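Removed from the display is one protein chain of the complex; every other protein chain stays in position.
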């Protein structure tokens, strides 16, 4: 088990990030990822700020951003991130049917990605 | 370089799949992935049929399906698939700004996926 | 391009390994993998000796050993290893039909591996 | 923990696949992978049918097919698939000695795959 | 080939990052990674700033930081990053002998990482 830094035990630099996370999300709880990352306080701050910037309202809808994050997390095989971003996507509106289609795409991509690599397929000129 | 099976050299089983691909896409060209996969005719047929089913109109829009496929392909590091699905996503309407946001999410996910795994973070009960 | 150490330019420690490779394979040529690895002479020797031991005649047939090596190399996405072990498997008897089935298994495994991870499926007691 | 769809709670589309799995395997139990995948009924059906086709009797023996699946699953780091395909391979005749050789090949491939990529070794002309 | 944004064609936001990169490195050239990432100007800025912070002087020496970056890049199979960080590590003092040891560690880690995953080894209590 990794060390999880609780608010009560955190120094001011870590508390400031926890406060920002809770304020941004309207919760009174910080999830384990941040508590584990708090072993590196500058990394905690930088990662939170980068994530906030990347997931801020943009041209893509919040639910689509979460679904893209989920597809990437599933593909890289991160169990924690798959669980947390599936929960976030659902909270932002992903339906069961959308989740089913996302899952099918991630599985199909895994198969064709592997085959294209195994066959060392040259990129067609029209894709460049 | 892998062997690429051209239409003129293909047997009837392979030609039938090539015909289906060209009909579905309204083109007169089959891209290299299928020409390489044609070394395994049953696999060519099965993969095309599965892909058609997965990418058929559903609850997610065609462009969002392509963007999810692209995010998965980028994450698994398949250069061919990244090129082909980026082209497909653009053909279906992905803008430069949307591509930029997708790229940022894929990069950010890679970082937090790795950190969550490196820290062996336990999944929070509320995500289950 | 990596540095490739040719026989003529190699020191005695590297030449000894090159000699062993050529003798074991009955060729007068050393393939690029070893020429690139020769930047680390002790690593060259250790890797060659380990590989020789692993690929030596055993309970599995030589062609099956090469096909397992190929399946692993395809799955890890190593283009060089995929090319070299496909050539080795063919030299040891892998047919086109066997290659087609291997390719299908590698593709299918990629899909179900990803889905099982994405779904975080608990291992059934009977598999333990 | 993912949601596992039990037979008693499944709709007719899912039950039809479960029936097919149990009939094909001669068991009265469906393993967790399928119960988890049942959240996407069309994906469950498509994946089962593809897997049945890929693992059907062919030019490779059933045990060799399972061993190739196992090597791919180990390489992609899927714990569930490693456990389930190791059990399947043993059920189809893989001995302890064969398992040991498979394990050694998977480990050795991981090392040489990584080294070949790290050294960016160009593919030798004779492998093309 | 990806689009590479040259200084002459760049807008002010991109030029500002290019100027910062050249100033920090004391060069008059920006390498291709940044020119490619410039398709997403906010991502270019955020990534450069994060990288600068991570690679800034700290408790680890500059050459050790580059060698760790190189080991991670080799392990994730990024050819571009392997080439660029090998060059950076050499520029900061990595010797041939140090490179050889790094390579051996990366290869050995790949093998034991894969074996530990394949065997699903439980973490010993003393490592927690």
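Of note:
All chains are identified by letter, namely A, B, C, D and E, in their written order; residue positions are counted from 1 within each chain.
The rule is short, and it goes like this: a contact is a pair of C-beta atoms (placed from the backbone, for glycine too) under 8 Å apart; a residue touches a chain by one contact, two chains touch by 3 or more.
This is a predicted model, so every value here is computed, not measured.
In the full complex, the chain left out of view touches A, B, C, D, E. Of the candidate positions B:55, B:108 or B:123, contact with the hidden chain is made by B:108.
For chain A, the list of residues touching the undisplayed chain reads 39-43, 46-47, 76-78. The set of chain C residues touching the chain not shown comprises 1, 42, 46, 50, 53-54, 128. Contact residues of chain D toward the unshown chain are 77, 96, 99-101, 103-104, 107.
The rule is short, and it goes like this: only the chains that are shown with their structure count from here on.
Shared contact partners of chain C and chain D comprise A, B, E. Overlaying chain C onto chain E using CA atoms gives a rotation of 120 degrees, to the nearest 5. Averaged Cα coordinates give chain A a centre that lies 21 Å from the centre of chain E.
Chain B and chain C have Cα centroids separated by 27 Å.
In chain A, the residues touching two or more other chains are 1, 50, 54, 74-75, 77, 79, 83, 101, 103-104, 106-108, 110-115, 117, 119-120, 128.
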